[in-house]
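In what follows, a structure is listed as structure tokens, so that the remarks can point back to it.
Only a single protein chain was left out; the remaining protein chains are all shown in position.
Right after this comes chain A.
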Amino acid sequence: MASATNGGESYNFKVVLLGEGCVGKTSLVLRYVEDKFNSKHISTIQASFLNKKINLDGNRVNLAIWDTAGQEKFHALGPIYYRSSNGAVLVYDITDEDSFQKVKSWVKELRKMLGVDISLVIVGNKSDLEKDRHVTLEEAKEYAEKVKALHFQTSAKLNEGVEDMFLALTQKMLDDAKKKKAQENLLIGQNSQRTVTVVDDEAETTKRGCCGSN
């Protein structure tokens, strides 16, 4: 562990939970961060913030998780919560078709505002209420694949899939961050190459000048 940590790097990721009201956003975060389930928590007014530190592939990752209010009115406050997020957890309630539609509109908004820079995971919560299911797993998976998002089914109540879901998302964000870093390095390399070219150009012109004078 220690050796792995020595080799790894530390990352800070911002994750935002979005979805219709009462689909279990707060419960998912509470389960993940504090391993608690409280059926009697209050409505999230506007937003709340929780922190989670994990170790993944020897990398120290600090997750700043933003839990948001589900009510649509609060979206009027603008993209303050999902701005500069590395990842988004889009939650729907498997017993509520409307909440799945809401996820779709969130995907659209996020892709529009943040492009492909944000890793998405679509989460069907309340999998313990299988008998009341209104959103089929196939439909949700198909949609997630289409929009290049991960898909998970969770039950914050029974603690099923929550850890896996956050881990997978973190892994994706980590991969993206590393990819980005590699690209940046490549860019720097290209830049230096270009400088060399400029030098070449100059040498060339002087050579030509000599030819001309002869």
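Here is the rule we use: a contact is a pair of C-beta atoms (placed from the backbone, for glycine too) under 8 Å apart; a residue touches a chain by one contact, two chains touch by 3 or more; residues count from 1.
Here, contacts and distances are computed from a predicted model.
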{"item": "Listed names \"cyclin-dependent kinase\", \"DNA repair protein rhp57\", \"Rab-GAP TBC domain-containing protein\" or \"AP complex subunit beta\", with the criterion being the UniProt name of the chain not displayed", "value": "\"Rab-GAP TBC domain-containing protein\""}
{"item": "Selected residue (touches chain absent from view) among A:S43, A:Q101 or A:N185", "value": "A:S43"}
{"item": "Chain A residues touching the omitted chain (full complex)", "value": "21-22, 39-49, 51, 64, 69-71, 73-74, 76-77, 80, 190, 194, 197, 201, 204, 208, 211"}
